[in-house]
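A single protein chain has been omitted from the complex, and every remaining protein chain is retained in its original position.
As written, the chain order gives the labels A, B and C, with residue 1 at the start of each chain.
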Amino acid sequence: MRILYFAWVRQRVGVAEEAVSPPEAVRDVAGLVAWLAARSPGHASAFADPRQIRAAVNQDFATPDQAVAPGDEIAFFPPVTGG
Amino acid sequence: MRILYFAWVRQRVGVAEEAVSPPEAVRDVAGLVAWLAARSPGHASAFADPRQIRAAVNQDFATPDQAVAPGDEIAFFPPVTGG
Amino acid sequence: MPGPVVRVQEAGFDLAAEAARLTEGRTDIGGLASFVGLCRADDGLAALVLEHYPGMTERALARIAQEAWGRWPLTGCTVIHRVGRLVPGEPIVLVLTASAHRAAALDACAFLIDWLKTSAPFWKREEFADGASRWVAAKAEDDAAAARWAKPA
Partner (left out) sequence: MPGPVVRVQEAGFDLAAEAARLTEGRTDIGGLASFVGLCRADDGLAALVLEHYPGMTERALARIAQEAWGRWPLTGCTVIHRVGRLVPGEPIVLVLTASAHRAAALDACAFLIDWLKTSAPFWKREEFADGASRWVAAKAEDDAAAARWAKPA
């Protein structure tokens, strides 16, 4: 599973990208967030306020209950501010 | 009183502009239209359907009851189609 | 910027130059909206001939532009309307609005083009390839578009 981070989420985690293999119990975006948040203080800080985090699974915006699977590209980032 | 005509109103009347001196009884735009319509078959044709005629007095859009006076510049034209 | 600029002219206009004139050297503009109306070749149209009321037309454009200037926090506003004979593909009218805020620029631009259609003394005559010619009739839909901008009483 390939995880990407953008904007201040990336800055807090400390890397732009990492490959992870969560346990089988991690089945959806919310489960993945909980699991990632325990990986380091940086991760914990990035995911401290879930309301400020958006996710994409395989480059589509995803809700917390969206399923995740090995091989997926999953990204976490703040609400977008383009335009 | 200076009268200007535009678009098909001008074509029907046959001139772009004329100086007229209507009698004192002609006090407003509606009265002027009735008086002008009697001047020639071209005028009559131009003013045949008052719903298709718009007026301006001294370069401001005017309603039929607007007063007119000697010295005024009064224009008649179809509904505008710019833009 | 002293206020809106309006022009009635036979010549074409340069969108890039007009846009640059509103933005150059400024760092307080967040959005620049523009609308260019063009002459379409509908039904075998060969040319549009645009007539105006010299004097009143410029005053009407200035008044409409001033109204937009008062309703939205604009930093720049340019309205250019061409007259004379225009062939299909040629630009007829340009509206440009600049503001710190995108919604103001976009709304003022739409307001101006809607009001131009119904409140500025221009008349269009269509000339067709077969030699026929007819004056364009005013459209009820244009009145409706302009009416959406009416302020509540």
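What we mean here is this: a residue touches a chain if its C-beta (ideal position, glycine included) is under 8 Å from a C-beta of that chain, and two chains touch if they have at least 3 such contacts.
Everything quoted here is computed from the prediction, not taken from an experiment.
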Open item on the list: Using the touch definition from the header, name the shown chains in contact with the chain that isn't displayed.
Closed with: A, C
Task: Contact with the hidden chain (one of C:6, C:50, C:64 or C:109) - done: C:109
Open item on the list: Going by the contact rule already stated, which one of C:12, C:30, C:54 or C:73 would touch the omitted chain in the full complex?
Closed with: C:30
Task: Residues in chain C touching the chain absent from view - done: 14-16, 19, 23, 25-41, 88-89, 100, 102-103, 105-106, 109-110, 113, 145
TODO: Extract the touching residues of chain A with respect to the undisplayed chain.
DONE: 4, 6-8, 56, 59-61, 75, 77-83
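Basically, only the chains that are shown with their structure count from here on.
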TODO: Compute the distance, rounded to whole Å, between the mean C-alpha positions of chain A and chain C.
DONE: 49
- [ ] For chain B and chain C, let me know how many angstrom lie between their CA-based centres, rounded off.
- [x] 27
Open item on the list: With centres defined as the mean C-alpha position, give me the chain A-chain B separation in Å.
Closed with: 73
TODO: List, in ascending order, every residue of chain B touching at least 2 other chains.
DONE: none
